[in-house]
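Could you have a look at this structure, given as structure tokens, before my questions?
A single protein chain has been omitted from the complex, and every remaining protein chain is retained in its original position.
Right after this comes chain A.
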Amino acid sequence: MTASIAIKDAGGLVVELIEAINANRGWLSEIDGAIGDGDHGINMSKGFTAAGAKLGDPLPSLPDALNTLSETLIEDLGGSMGPLYGYLFSSMADELEGQERLDAEVFAKMMHAAFEGVKEIGSADVGDKTLLDALYPATEAFDEAWRSGKDFAESLDTMSAAAEKGRDATVDMVAKVGRASRLGERSRGVLDAGATSCCLILQTLAKGIKQRMQG
């Protein structure tokens, strides 16, 4: 197994993200329905699918594919998720600029950039029951695993587990921003839809990178 993947051949990771969102469209909407409008999966699927149609054949490089996804979400999706995920993916793409291989060092930078990007455009903090609550622990867990001597693949596994744990921790949180925040205490007891889709996205990325390292 190699410890990195070629960035120019990795545009398919974005296709896998789109497939994952589409496959979970109903589930994401159902989660959102508990304390939101119930349209998270529907709108995400609409935006991601629109991006997929723009990727073209042959697939572009990973940063180009991420930027296409980002631009489509910002330009077409709207809502809160358009800007938030738009910034998340363009921030990731920025870190790939000038790189040929995606290794653990670059991935760690992508995760930090994604976190900072979402922080910049949104008004939420960690603990506010948003996608940050999956993204932040995942970012930290990846860093820690890599620094403590685990290899790239193991660190990705650690990250995936942390994203899931972060997602599940939103059940006990009270929403502080967005539409669900108007519920106050009544927003407690269910998953946050944004943290759920973020966890799905991070796990799909991790799985896709690992598969490419094995291949």
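Convention: contacts are C-beta pairs under 8 Å (C-beta built on N, C-alpha and C of every residue); 3 or more make two chains touch, one makes a residue touch a chain; residues count from 1.
Rule of thumb we're sticking to: contacts and distances are computed from a predicted model.
Not every chain of the complex appears here, and the one that does not is recorded in UniProt as "Dihydroxyacetone kinase DhaK subunit", selected from "ABC transporter ATP-binding protein", "NtaA/DmoA family FMN-dependent monooxygenase", "Dihydroxyacetone kinase DhaK subunit" or "Putative ABC transport system permease protein". Interface note: of A:G52, A:G82 or A:G117, the residue touching the hidden chain in the full complex is A:G82. Across the entire complex, the residue among A:V106, A:I121 or A:V174 in touch with the chain not shown is A:I121. Listed here are the chain A residues that touch the chain not shown: 29, 33, 36-39, 42-43, 46, 74-80, 82-84, 86, 121-123, 177-179, 182-184, 186.
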